[in-house]
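Of the protein chains in this complex, all but one are displayed in their positions.
Presenting subunit A:
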Amino acid sequence: MAEPILSVTKINKSFGALKASIDVSLDLRVGEIHALIGPNGAGKSTLIKQIAGGLQPDSGTVRFLGRDVTALDTVQRAQMGLGRTFQISALAMEDSVLQNVMLGALGASGRPFRFLRPVLKDKALRETAETALARVGLSEQALMRTSDLSHGQRRQLEVAVALTMRPRAFVMDEPMAGLGTSGSQRLTRFLDELRHEAPILLVEHDMDAVFALADRISVLVYGSVIATGTVDEIRAHPEVRRAYLGEEE
């Protein structure tokens, strides 16, 4: 089998006495959605940060596109094509929605050090930005101030910014959180298509979305991956049912 696009091997991370990642290994293959689920505080976001570059693991390696990227920082990993969305929206709230997506397009262009021409008149950037907005359904809000968006719209904008980068892999931390039923369904359909452009590592609490989308699921509990498998395998896994899906039946 071809090498996975993204893989983590035996990652460990402690915050003082708290072990947030314990020997975590998982990978992301071409064309798939790999869902990462687990109760609150299990260490999902901590793992995402170590993959995206904001947090250095105590031990273990992160590989992306066949390269060991453990020592690279967020910027370098982004430049290689890692597209990330945040659990808590990280957007320029004072700027317009369009400016936020333009920023993504600008980053992807690799030429932010241009000083005199108005950025909004840059046709190429603008097209990338507007296409991304259209794909998540935010075209009408393009000129709104980002702080005036609803919570759900901000989640959509997070995804749009990641799209402008045309990444080789997506890492999304709870993109559906707070979206509401119709919003979640819409995004679910969108991600379903998106996986063919680039695989998605998806942290998500919305089980309907996870079961609808995931090719594989990994379950993280107290920092350890207790199971990885297909939707059916995970549904049937006794330890998973006890630890996590327990109350569901």
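Note that a residue touches a chain if its C-beta (ideal position, glycine included) is under 8 Å from a C-beta of that chain, and two chains touch if they have at least 3 such contacts; residues count from 1.
We adopt the following convention: contacts and distances are computed from a predicted model.
Selecting from "Oxidoreductase", "Amino acid/amide ABC transporter membrane protein 2, HAAT family", "Cell division topological specificity factor" or "C-type cytochrome", the unshown chain of this assembly corresponds to "Amino acid/amide ABC transporter membrane protein 2, HAAT family" (UniProt protein name). From the set A:6, A:20, A:52 or A:209, the residue in touch with the chain omitted from the display is A:52, counting the whole complex.
The omitted chain makes contact with just one of the residues A:14, A:56 or A:79: A:79.
The missing chain, though absent from the display, is touched by one residue of A:11, A:102 or A:240; that residue is A:102. Checked against the full complex, the one of A:161, A:200 or A:219 touching the unshown chain is A:161. Within the entire complex, the positions of subunit A that touch the omitted partner chain are 52-54, 73-75, 78-79, 84, 86, 90-95, 99-100, 102-104, 106-108, 110-120, 122, 125, 161, 164-165.
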